[in-house]
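Here's a structure for you.
With one protein chain removed, the remaining protein chains of the complex are shown where they sit.
Order of writing sets the chain letters: A, B and C. Residues in each chain are counted from 1.
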Amino acid sequence: MSSSCEDKVLVAGHRACPGCGAILALRHALNALGKNVIVHLATSCMEVSIMGGGVFPRGEYPLTVPSLHTAFETGGAVVSGMDAGLRALGKREGVNLIAIAGDGGTADIGLQTLSGAAERGHDFIYICYDNEAYMNTGNQRSGTTMLFAATTTSPVGKKKRGEQHIPARLRKDMPAIMAAHGIPYVATASIAYPADLTKKVKKAAAMHGPRYIHIHSPCATGWGFPESKTVEMARLAVQTGAWVLYEIENGKLNVTLKVAQRKPVKEYLAQQKRFRHITDAEIAQIQELIDKKWKELGLQ
Amino acid sequence: MSGNRAIAEAVKLAQVNVVSAYPITPQTSIVEYLSEFIANGELDAQFLQAESEFGAMSACIGASSVGARVFTATCSQGLALMHELNYVAAGLRLPIVMAVTNRQLSQPLGMWCDHSDAMGERDSGWLQIYVESCQEALDTVIQAFKIAENRDVLLPIMVCLDGFILSHTSEAVDVPDQKAVRAFLPPYKPDADYNTLLDVKKPLAAGGGCPPGYTMEFDYKKYEAQEKAKELLRKVDGEFGEAFGRQYGLVEAYRCDDADVIMAAMGTIVSTAKDVADKLREEKGWRVGVLKLRSYRPFPKQEVLKATAHAKALAVVSRAISYGVGAPVFSDVAATMSHASKKPILLNVIAGIGGRDVAQKDITVVFEKALKAAETGKVESEVEWLGLNKSLVGG
Amino acid sequence: MSKPYWNKENFPITPNIRNPGGSLAFKCGQWRMVKPIIDEKKCTKCGICITFCPDDAIEKTAKGIIEIKYDYCKGCGICANECPAKAIKIVAEVGESCTTEG
Partner (left out) sequence: MKEIRFHGRGGQGAVVGSEILADAAMREGKYSQSFPTFGAERRGAPLMAFTRIDDKPIRLRCQVYEPDYVIVLDASISQYQDLTSGLKPDGTVIVNTPLTAEKVKEAKIATKGRICPVDASSIAMKIIGGSILNTVILGAFAAATGEVKLKSLFEAVENRFPKPVAEKNIQAMKEAYETVKSRGDCSV
């Protein structure tokens, strides 16, 4: 092991795209967790970037902790098995089990195993990095794709105008679904607020039981903005209220960043090619949904 | 005790660390017994009832990858649901043992015995062993852990027992002494430098991508491990025989030595067929024998050739269908024979589908047809559907 | 040519990787098409660029200077975009002609 990566969990030389939001999310989350972890990586951009095809032959592995990839939808169940296995062997103490998946791997195909693991009360932290579509396969819509966003499978044409939700809603609300499981800790985070993210991960690491952290991680390629603007886009999502930073600790909601002057969502949408078809009426509809969500969270 | 009870007793004797499963008929009582053993403290293990068979196999992979000895059981739709992960378990070289209470696959829906479920996993890299009695079920599970965990094999194993016909049949079973089993089967000790083992002290990335330049080589390694497993199956079976007085072999050639015709099959059909063969020899003087294929993966090519070399006809009776071909087991036998200089005429027989009983009279028909083929040098039909109601479907 | 990584003796049974942090040997900086350059005079050493670099390609040296590790920098430009002092400029990989000002 190189001396320069002694205290890091994710080091340089990984194969994520330039300007990748998701790898930045993992860099902060994993480094905050430290080295006493075992990670399960669901099939995803991050799995490919960390242990994909080019990585094996020469062992160019960017983590300094053990990790396993099994399949796309397995994360919750595999960490459940690890939890049971380590318990049975008397080796459970001092190890945090981490399941990492993207939004598709979490909200769509992997929801069942995640729900099962949460319901059974296994001891693990689940990290969902959310780039709002299946980016590994080239930008297909997922359960967390934002209303009206154009993806390759929710394109804009004569009859359809990007991602449709009936009835209209922003996206599938994964943190709320996880909170409904009654688990001890649920949090949202953003790559634009690394201190907040790190704090939440560390808090989760010190707890037991199922813990869920959902990190908003823009994708330059999929969303259509310059790769230098990844962090800026994540910040705009929070500042316009399209993404809210909060935690639910043992059932108690705490909004960790109360945006004082919420910007109109138009500022956020206008910078992304996936929304370039959007009309004022559609922007108004999204704005309304954001306002509603804020009300639900007890904000202005 | 029932076949399912025998399996559960074996899992207890193997002192597994984790059992993860999902209920499905007729497997359910296996995991009920195991849950009971764990609840009573008779077995010191973790029981994890997953949210699906898919989750169960995922959890087995998770548990095995941190070094636990792991067992699961399923069949039919459950086994089909595990399909994706079965390949992953084999590819990660995790020595998981699974009991499969063989049951048909829907549609049509039914809960009765045939082998189509396990046939779907034929090429997954798992070893498959088919048993014919409750005693053999118990003994084979214990053997399976020892074989699976061997460094030269490191592949998961399915122990297949006919759903209901064996899983729910009660008969006398000798349960070996725990200490003797412990001596035969020590705890699983994975090698962190060789096995898939996730340990914070020895960080490892497992299950990642592999470019085309290497994938074939890893698959070759699995193929080689299955070949090596044949030797190990013999060795472990022999050691088991020494320790417990019972031995089974990769195949059992029952009265095949002087047989003109032989019937090859897997599972409980074999047991009934042995009885029928005795009777036909005694009453009619027919020289018939039965070849039990105990190990299906790896396929015991040498043993099959040796047992059938002198026979005039070989009827391969299969409880599963390969559409467009006949039966999967027939393909295996025919492939095995392809380079033999002298070979029997082969009959491709499908029987016992969807729980249809294979009675003594049915087996007699198979021997009759095989004798006729031996005499005439021709088979009556390319694929024989034994007991098919022709008044409904013609044929 | 270096000698082959794998041979008959060491080829494993799985493509498992037993080389934690081994990616440091992979110089992903070769993917870079444009290049960030820090203007030391403008740099306030705040470290924001380090925080937001997805490639972990910026570090503070023992002397307290912020340095880009070009072996790993993929040239995304997030550092330049986030720099509050506008101390990082993006230049073309070849010829160093300025493409954007931070």
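The working rule: a residue touches a chain if its C-beta (ideal position, glycine included) is under 8 Å from a C-beta of that chain, and two chains touch if they have at least 3 such contacts.
From a predicted model like this one, the values you see are computed outputs, not experimental measurements.
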Among the displayed chains, the hidden one touches B
Among B:S35, B:Q49, B:Q77 or B:T169, contact with the omitted chain is made only by B:T169
Across B:T272, B:S295, B:T308 or B:N348, the one contacting the chain not displayed is B:T272
Missing-chain contact among B:P23, B:G209 or B:G355 belongs to B:G355
In the full complex, chain B touches the hidden chain through residues 25-26, 111-113, 132, 162-166, 168-172, 268-269, 271-272, 274-275, 355, 357-360
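To be clear about the criterion, only the chains that are shown with their structure count from here on.
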Among line, ring, star, complete and other, the chain contact graph is complete
Between the Cα centroids of chain A and chain C the separation in whole angstrom comes to 24
CA centroids of chain A and chain B: separation to the nearest Å works out as 42
Residues of chain B that touch at least two other chains are 92, 196, 202-210, 214
Residues in chain C with touches to at least two other chains are numbered 6, 15, 17-18, 20
Interface with chain C, chain B side, in the complex: residues 91-93, 154, 193-194, 196, 202-210, 214, 217-218, 221, 225
Counting only contacts in the complex, chain A reaches chain C at residues 1-2, 4-5, 8, 10-21, 23-24, 27, 51, 55-65, 191, 194, 220, 226-232
Chain B contacts chain A in the complex at 17-18, 20, 44-46, 48, 50-52, 54-56, 58-68, 70, 84-85, 88, 92, 196, 198-200, 202-211, 213-214
